[in-house]
Structures are given as structure tokens and as C-alpha cells.
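Only one structure is covered here, and it is reproduced in the block below.
One chain of protein is taken out of this complex; the other chains stay put.
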Amino acid sequence: MNEIGSTEQAVRKEEARRAGAPGTVLSPAEKRHGFIGGVFSGLLSLVQGMAVTLGYFLRPSTVVTRQYPENRATLKMYERFRSLLTMPHDQDGCHNCTACGICQTACPNASIKVVSGKDAAGKKILKNYIWRMDACTFCNACVQACPFSAITMTGGFESAVYDRRLLSYSLNRYAGPSASALKKIADPAERRKMMEPCLAYSGQVLPGETPPIAGGE
Amino acid sequence: MTNAIGTTLWQVKTLADRTTGAMPDSPWLAIGYILLGVVAVGALVAGLGLVLIYAERKIAAHFQCRLGPMRVGWHGIFQTVADTLKLLLKEDVIPERADKLLHLMAPFLSLLATVMVLVVIPYSPVLQIADVNIGVLYVSAVGGFGILGILVAGWSSNNKWSMLGAMRAGAQIISYEISVTIALLTVVLFAGTLQLSQIVLSQAEGWWIWRAHGIGLVAFLIFLIASVAEINRTPFDIAEGESELTGGFHTEYSGMRFAFFFLSEFVNMFVAAAVTATLFLGGWMPFHIGSFQAFNSIMDLIPPAIWFAGKTGFLIFVIMWFRWTFPRMRVDQLMKLEWKILLPIGLVNLAAASIAVLFNLYFFPRH
Amino acid sequence: MTGEEIVLAVSRIEERAKPREKCAMPAVTVPVESLAVFMRAIHDDPALSFDMLCTHTAVDWLGENRFELLYVLCSLKHGHYLTVSTSVPRDKPEVSSVSSIWRIAEWQEREVYDLMGVLYSGHPDLRRMFLEDDWNGFPLRKDYKDDFMLELPE
Partner (left out) sequence: MTIRPITLADRIAAGQKVESLLSTQEYFVNMGPQHPSTHGVLRLLVRLDGETVREVIPVVGYVHRGIEKMGEYLTYRKFIHLSDRLDYLSAITNNWVVAMAVEKAAGIEINDRIQTIRTLCAELQRIQSHQLWWGVFGMDLGAFTAFLYGFRDREVVTDIFEETTGARLTMNYIQPGGVMFDIHPDFVKNVKKFLAYFKPKLEEYETLVSGNVIVQARLRGVGILSPGAAVSIGTTGPVLRASGVAHDLRKSEAYGVYGKVQFDIPVGVKGDCWDRYWVRIEEMRQSIRIIEQLIDSIPEGKHMTIKPTAKIKLPEGLYYNQMETARGILGALIVSDGGEKPYRIHLRSPNFNNLWSVTAMAPGLRIADLVAILSSIDVVVPDIDR
């Protein structure tokens, strides 16, 4: 390549040599004008450009602006839109999480912390599912990794706060076994006893608990 | 003075005439007239600022498939008021080691030059503050004074970008002043007077843009292009050149002082449009065609002030249209455009104009 | 030329060049002292004509106490690739610059110096590139530690 000169002709010749260069198109040469022709063709090009912009000016239907807070009612995010990690709860208020921690290992940024505990029978149950949005890149790895489809990404995007610590979310609404384990218990009262309610928590992660990322604050 | 139809036009009695007239009898009345003039100009500047900035934002938005300001008031009509308040409240930063006095003065110098031109423009037959008999000369002389503000701003800011912007502006405005003047001279030749009100009256049979076999049109185009260059708007905004010089001469300005530069830019635009309208589009003169009296009298039904506002508004729209369509020129291309293209064409055009005047060659020649 | 042919042709230029093992593309290892001459030769050789230095980087083999410098070369003329590898000891990481052969090497070498701390002799402008001038240490080294580094909890 180095032997090709920098002049236009040499490059053109070289390009032509490459077997008519199948699969290449060359940039068009400059149109040359005299003084008068140059003035007129220049003016013409300017007028053409002005026609384009005037076309948009005269057609208000081409306006693409969406008035955001006003259009909340009609604003729908795509179903796959990833912005808020959520743990769906079914009509009985049960989630699918078994506190296995696969999502926690799958997360590249350590933004998930699964706090597990033992129930009366000694089985592993979910105590608290902490998701730190401030450290999350919404890469969807946790959702993909989850073998029980216990978590999913949803489209709520209005989560701006003034304090970074408020971006820690607790996703589960109760501490206790997952839906599949609970469904084996027929008695609803018995079942409710196993579901220790925990408030939807958002704030400093846990009393006495360090945040998942050291020095993250 | 009578127009083509033969009806007597209103006698132009300007505020300046009234002041001089009142001076011997009652100095207080004269002072009152002066105050009235000052208030009128002040109100005009403020009003222009509010209207033009809003118009610019809305027009730009619709050129770009946007809506523009929509929040403050109906369709954002009070946006400019809100912005002015914000700018008033902002900190006025003066860079360290800047030339303080000049830095503070520059925005006012810039505004002053444009405001002074407002005084001589005939807005309608009865609405003119001072009808100077060398009006055209006054416009070009005082208008060219605006460069001082820009130069001082760039120099005093102690910033290399500002300095570059100011130097660019200096070279640009002084160059384009020549084309402006040559195009002005064409009209002066046609009208045979330097007085702006007389130039308007000389267009009673038809505007100079179409009455002189294309000579007027060429002069109009040159004048428009050179005026846009003189007021530093795209495609000639190299003095600000946002993507090159970050803000050019007003890089270091903030708060109210920046607002003054902003305001003077918009008043400048109005002045350029108004002067162009006065010289080439008949100012407040309705659209007349020679001796078609019936047509002319229909046109006369629209008040002159509306004609003036319409023409000026249209030209302002065109200038904005330029800005929201064209890219910026490079500094050497700008010079080339002036010295190698506009100036030769202007000179040839001026020669053609003198021939046309000599042999009374335009449409509906004067008797 | 195929990969083997390139390696063969290259070893004719420099007999100490050996194929680098465990590499998915044609690659040779050359001793560090002959690197500059070797690079110049394969750049100028009309049959090889490696006119572009795709990338240059270094690997810190802490266990073997050496830096491996990798040069991925490409010939746009012939459309073939070659990776040249050379090793310098960790305690004396000095190698001659190839910035006179490929201009981009000037900046790629600066990057490697900045992050890995390899010194290039004959480099026109060897200084920090990404990091601040007063940064301590070279972050891409395997034994690099600083206060800001966080450990991923397992």
C-alpha cells in the first residue's frame, strides 16, 4: 500500500487495476464551475437545502417531540425493556426464589446480594433479596441465570432519587420459602405463618450489614 | 409630497422635529419629548428581545421537527421572561486578570450601537424618532460601531478563544461593511437621497427590488448576505463559532452581561431586517404597481405600520431560516466570499445602477 | 501465504525466530535483542510486507518472571497476519521501539508503558498516556495493588 502515491490519479489507477475492483465504489469527483456557474450552482444548492428545512417547517405533523410527563398515560415501554429488576409475586403473594444465589454469582458487578436463612425444617429460604440499582448495568445476566424464573426485568424507569443509598431495593415481600414449597402446604393459615412479611425496603441495606460492594459509598 | 394616486400623504413630523420645535417655547416639553423617545426605544428593545427570542426558538424548533418551549405559559410564550429572570439572578463572573472596566462595558457598547440605529428607522409615516437627512450614512456608520463591543469583549476577557473570536469578528465586519455600503449606494442612486423617509417615499411606484431590471434584486441579495455577515449569524457566525471557539467573544460572559450580548444580537437582526426592508422592499410603503391606481388603493387599505412589520418579519424569518439550514463558513472562505465574489458583483451592479439611473431605465420611471 | 509459509519465510529472515506455541494464529517468538532488526526486515520484505501494526500489547507472566510483548501485524497488500512475540525480564523490561517502522507504534508503546511499565528505547515521546503523571505503579501488572481496587465477593 505504501507505494501508492497520495495523488488522486495514482489511487484511481490503482483502484482500476484491481480487476475493476469488484465490490468497491469510488467517491465521485468534484464538479468544477467557473465564476458565474459557481455562484449560481452554489446559490441553487443553498436554496435546495432551504427547501428541505422549510418542508419540515410547514408540516407540523413531522414534529417528533413527545411531551414526557404529560404523556405518561400513553407512554409504554417495550416489554423487554430492562430497567427495574423485580421479583414477581403470584396471586397468593408467593415468589419463586429459593435463595440459591446463582444470580448473585452471575452478576458481573456484585449488585445482587441474596440473604438466605434456614426455616424450621432446616431448609434454605430467602430472607432478603437486595438489589443495588446504583451498581447495576442492566445486563440481564441474573434473569438469564435464574433457574426458577424468580426475577425479571421490567420497564419502570422513573427511579431518580437524590441519595444514592436510596437505590438499594429489597425485592421480596416476605421472608420465607418459595412458591413451589409453599404450594405443598394446603392450609392457607399455615402457609401464611411461614411467610414472614417484610416491607418493601429501600434504603440503607440492612442494619449491621455491609453493602455488597466494599467502599461503594 | 403626493403618491402615485395623488392623495396627500401624512406629513412626517418626527419626535426629533417636535423636540426642536418645542425647544424655544418650552424646554420642559422638549425634555418630555426626549424622555418619550428614550422610553419608546427602551420599550422597543425589550419588546423585540422578548418576541424575537421566542420566535427564534419556536421557528428553530419547527425547522428541526421539534416543538420548542412548551412549559411556561401557553406554548411557552413566557419562556423568555423566565429565562431573563434566570439570567438576572445568575452570578456575574469576571475572569481573573481580565480588564475589568472594559469587560463590564463591552456588552453595553455592543447594545448601544444597535439601539442608536433604531432611532432613525421609519416604522410608518408618523412613527419615526428622528428623520436624519443623512440617514443612510448614519445607519452604516453607527451600525459599524457595534464591532467595538465585540472587540473589547474579546480583548478584555483574558481568554485566547475570546480573543480569536474578536479578531475574526473584526476582520469580518469591516470587510462586509464594504459590500453593505455598495449595496446601499445602489439604492441611494435610485432614490437620489440619503434620507430614509425619502427613500421610502421614492418607492411609491414600486419597490426598488423589482423596479430596476434585476439590479435592485442583486443589490438586495448582496445587502442581505452582507448584513447577515455583519450581525454575526450563521453561516457567518465565526466570531462565536460554538463548535470551534466554544463561544468566541462571549465565552467568558455570564448572567446579565451575556444576556445583553444576546439581546444586541437579536436587536441587530431586527435592525438589519428593517433597514433591508426600508431600502429594498419599500419600508412601510404598500405594494404599489406603477399607475394601476385601483390595485394601489386596495393595497393602501392595509396600514403602513403593518406593511413595515410584515416585511421586516419576513426578512427576520429568512435570516433565521438561513441559520437553521446552513453550516458555518471557514474564516478564509468568508473573506473570499466578500472580496472575490460579493465585492466584484456589487461594483458591477453599482455601475449598472448608475447607467439605469442616468437613462431613467427602470420600470415606471419618475417624471 | 498460509500460516506455515509465513512462519517459514520469517524464520528464513531470522533463524532464532521460533513458532509460538499455544496460539490460534501464525505467531513467532523472537529474542528481544533482534526484535528491531527483525521487524524492519519483515516490514520491508516484499513477499511479507507487513505494513500495518494492528495492535501491540504486553502480557505479564508473573510466574515466569517475564513480560511477553505481542505485536499483531497485518499485511494489507497480501492479506495475511502474523503475531510476533518477544519476552523481556520483569526486572529489566527494556525493548527497542518500533515506532520508526509503524507510526502508530509510538502511541501503542506509550499505552503499554503506561499500563504495564515496559520501557522502549528509541521512543520519541515515552510518557504516561491514560493515567495521571504522578500515578504510582503500572495497573495491568499482575502484582499491582492500590487502595481503590475492589474485590468481587464470591
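For reference, chains read A, B and C in written order, and residue numbers begin at 1 within each chain.
By definition in this document, a contact is a pair of C-beta atoms (placed from the backbone, for glycine too) under 8 Å apart; a residue touches a chain by one contact, two chains touch by 3 or more.
If you're wondering where the values come from, they're calculated on a predicted model, not measured in any experiment.
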item	value
Chain not shown, its touching partners among those shown	A, B, C
Residue of A:A145, A:L166 or A:I185 in touch with the missing chain, whole complex considered	A:A145
Hidden-chain contact residue, picked from the options A:T24, A:N71 or A:Q91	A:T24
Residue touching the undisplayed chain, where the options are A:P60, A:P108 or A:G156	A:P108
Touching residues (missing chain, whole complex) on chain A	1-2, 4-6, 8, 11-12, 14-15, 18, 21, 23-30, 41-43, 45-46, 48-49, 51-53, 64, 78, 80-82, 102, 106, 108, 137-141, 144-145, 147, 153
Touching residues on chain C - with respect to the absent chain	20, 22-25, 27, 51-55, 57, 59-60, 70, 72, 76, 79, 83, 102-104, 106-108, 111, 115, 128-132, 139-140, 152
Where the unshown chain meets chain B, residue by residue	60, 63-66, 160-161, 164, 168, 234-235, 237-238, 241-246, 324-333
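We adopt the following convention: only the chains that are shown with their structure count from here on.
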item	value
Inter-chain centre distance, chain A versus chain C - centres from mean C-alpha coordinates, in Å	37
Whole-Å gap separating chain A and chain B, where each centre is the average of the chain's CA atoms	51
Touching two or more other chains - residue numbers and ranges from chain A	none
Sites on chain A touched by chain B in the complex	35, 39, 46, 49-50, 52-54, 56-57, 60, 62-65, 67
Parts of chain B lying in touch with chain A, wherever the complex brings them together	59, 61-67, 70, 321-322, 324-326, 341, 345
